[in-house]
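A single protein chain has been omitted; all remaining protein chains appear in their positions.
Letters are used for the chains, namely A, B and C, taken in the order the chains are written, and counting of residues starts over at 1 for each.
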């Protein structure tokens, strides 16, 4: 799915537009699930992935648990769902083990259809029938942004399942494609000095983007375009996957253990490399940004080029100077060299919603930008995506940087 | 499903009845799959289990690969299926990894429906349109008995998946129930001497039942009925799962590692033990034969009673004296103390079909009898079922024996 | 160590010779440990192996726990040793985890020296100073045979550690060598009929050799000599390790998982195969019996030859006809096709000593004969050795059999 296929509806979270936004986001989830059979929606191809059906139920569970359950008179659709579709919120009780999500053949896809309708009706009544208090509006907005995150995961997870199927089924005809680079990459230069990073007071942002704060940058420059498949192929052909000197120690161990020789979804056939995408397996496109690489591979590629990854602060500063559209928004997520840590002054919100981001601030690396799988209106220059350094099933590429 | 629910069709394999038998066996598979949704048919709850869809496809693959592919003019339904639905036959090429069967959302259930129809039509043409040579008749008979084995697995595998689901879904309303014991068990006495065991020349038998041969038995006696849930409960309540002196060393290690405290599918609630069956979770029935125990548990129970398991030869000799109906046919499979080994004079058949039984003669124990899940006409006194000693998801119980 | 290097002392267990036997067996253990440094005695190269120091302590613990602790006035050497040096006797309390035996740097080798002296003095006093009751004499005899078993393990375990050391250190100069075959192997023919197997009433035997009992054999023949390295090499060169048709299913899985291409301790150098023995790495000797193969490899070799392994009863019957010296006693242990099971009428002895053999009667295969590492006087035609089918670090080879 590329951006042009997505519905063109803005997601306003102000109170007057809340009803409209709610319907738009919920409809987008269903649109993404529509090409998938009940069997497709059932499968969990690894513990990191979740079934489509689960994504559809869990995002609904979020509204039921954090919004509707607080309302007098709300009747839960099924009391068992509180256990089945909790993801990781310790504060709201125990939950079904993550690696066993794919074992739940019941409730069926059809039951989840009805679950979504049940909750949507109650939410419509809540949103439309009264003046929504600010705190509730904020919570609903959080629920919608949460659902948008799962919309991206829905696609990367089903892609992973299809990628393991020897018949390489297609999700749908319309191609998934990051926009190709236009010509050679240039550089954005950043002079040394004090910069600001993080989200300000207007517009929605996740807690991990707060507070906006000062930091100091040494002089450096950041590439204007992400690395392409053609450029990455040079690394492969230069024996990059067999030369430990370019790799982090953990990365080299992963190469050995996993037998990596190319990005995920690349297969070498007699007539050359072919790449599995959501529309099936096709030829490698040299000008397309490389995707589905781990942080380790991004680091090694940069080291082989004599360059490095930008920090997340360098990325954000370059985006401010260079323009966000040019920084790969809607193309591929870009690994940075920054470990995912709290910003100075970060505070975890009280209650279960406080488990949203803070407790994952260990062992993960920040990615910036957004991807072809990211819902429209779900990207911003301060957005901090994060995954463990060995993860490859996300739409993850890289951009080079260097000291000046 | 109990026996009375199964269709009442005999499975004749003689040439005149082959056509009828083929249709009857194939229909029984579909009848067993009928209560299951596409999601249910997709799931694989552990590597030992297979999805319903896979069972339906693999049994069809058997006819396509070993029968139809040898016929001029047969067009395979889909060339990829040769790889996807091979179980373990090394001689016919590589195959999809067993633990990943549950990842194959495509082909869909509906495609498997059409695959079965495609192969059934070609088989009907083959069987009806000519004089079938003996070798082909034998191969088709083997295919039908093979499919009957998978009919039992289809039920035990979906039971395992449903048993892991916190909502404990029911397969269908009609109860799965082993027939209860009638009164207390007595003993069949076996005098010492030379006996014969194994299949003779009339009627179908698997290769592992051949050749019929002599063996010597010491005097002993074998119980007339299998052990019941009520009797087994006494073992639990006597701390049987916490006393190593009754257990084989490997069995005791399994108890520790797996945390076993009762048979599979037993759960202790505030109001006592409840048992999950194919019609949902219900009360424990004391007169029902105990099932879903490992060989280790069967051994420990017998040791605690001061008795032992019968060997498979003792079982077969007792069945000859006592009558097969009395030996638990159609009730529960019964663990014996015999490791699964070749009979004296056993020869592996040449070709891929020779991989049917012989190569598994290591690390497994013999079970005798049959169960409520076994298709009608798929049991006989010489039948040798076999599973690893830690397996619990089969319909496995025990019968006591002792030296005289 | 070959037989000629061992001390030539008979092990009499009758009461008049008990004192002499005790000293002889204990001295043999020390003689086997003598070439090993404190570091060597410390190492545990895998959970199946134990440190030399542990073998020396555990065999001493056996006398302390089962004999001396029952005597009034005996003062244990160190109360902690009851925990540290228990192997698997559940009835005498908890114990140090087996895989962590190699972590015990303390007590030091020197402390174990003193432990052995302490126990030997108390034992001498017990044996010499009074009329030993029969039950005690039996227990001491069991302890001596137990120690002899550990004498063999002491050598196989240190060989395993040295075999993993890239410098391939030698245990001692004198060669470990199974006696070479003299000419080509012939066959011992067994007519069909009733035979007897198992230990009678005279002389020591382990509980698993009892009771002597009748069994029936079909006609067959058993080779007069074990398979040699030269013969086994033909299997390797015929691609035996790459052809699944000869292998048990579990065996083929082990080949894939472990990457086996030859027996343990064989290494292919530019100038051919070399074999690691206790005197270091040397050339392959074609007439030497092959050793350090798993049951799976033995089975596959026999299948490739169109033959099979003998059952343990066939082996014992052939030994009775052919003479035990000719059946590989003092050469290599020989895998049989028999799973390790209780003999008809077998009873586990009451108390901790009853844990000696019975509880291991699952998942293991019987080996018959004895090896160059077996202490003199620790072999007999009824001896049942047993190991899991994947084990290769024991002195395990094979002998062929076939139906007639």
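Basically, a contact is a pair of C-beta atoms (placed from the backbone, for glycine too) under 8 Å apart; a residue touches a chain by one contact, two chains touch by 3 or more.
Computed from a predicted model, the values in this text were never measured in an experiment.
J.: Of the chains you can see, which ones touch the chain that is left out?
T.: A, C
J.: Give the residue, chosen from C:35, C:76 or C:169, that touches the chain omitted from the document.
T.: C:169
J.: Of the residues A:31, A:46, A:80 or A:248, which one touches the chain left out of the display?
T.: A:248
J.: Determine which one of A:27, A:91, A:117 or A:321 touches the chain that has been left out.
T.: A:91
J.: Taking the full complex into account, what residues of chain C touch the chain not shown?
T.: The list for chain C reads 37-43, 45, 53, 80, 83-84, 96, 100, 102-109, 161-162, 164-167, 169.
J.: Write the list of chain A residues that the hidden chain touches.
T.: 88, 90-91, 192, 194, 213-218, 220, 244-245, 247-252, 295-296, 299, 308, 337-339, 341-342, 344-345, 359-363, 389, 403
In this section, only the chains that are shown with their structure count from here on.
J.: Taking the mean of all protein CA atoms as the centre, name the chain whose own CA mean is closest to it.
T.: Of all chains shown, the one whose C-alpha centre lies nearest the global C-alpha mean is B.
J.: Do the two copies chain A and chain B share over half of their interface residue numbers, or under half; same or different?
T.: Both copies touch with mostly the same residues.
J.: In angstrom, rounded to a whole number, how far apart do the mean CA points of chain B and chain C lie?
T.: Chain centroid spacing, chain B to chain C, equals 37 Å.
J.: Compute the distance, rounded to whole Å, between the mean C-alpha positions of chain A and chain C.
T.: For chain A versus chain C, the centre distance works out to 58 Å.
J.: Mind checking the centre-to-centre distance between chain A and chain B? Centres are C-alpha means, answer in whole Å.
T.: Comparing mean C-alpha positions, chain B is 46 Å from chain A.
J.: Two or more other chains touching the same residue: where does that happen in chain A?
T.: none
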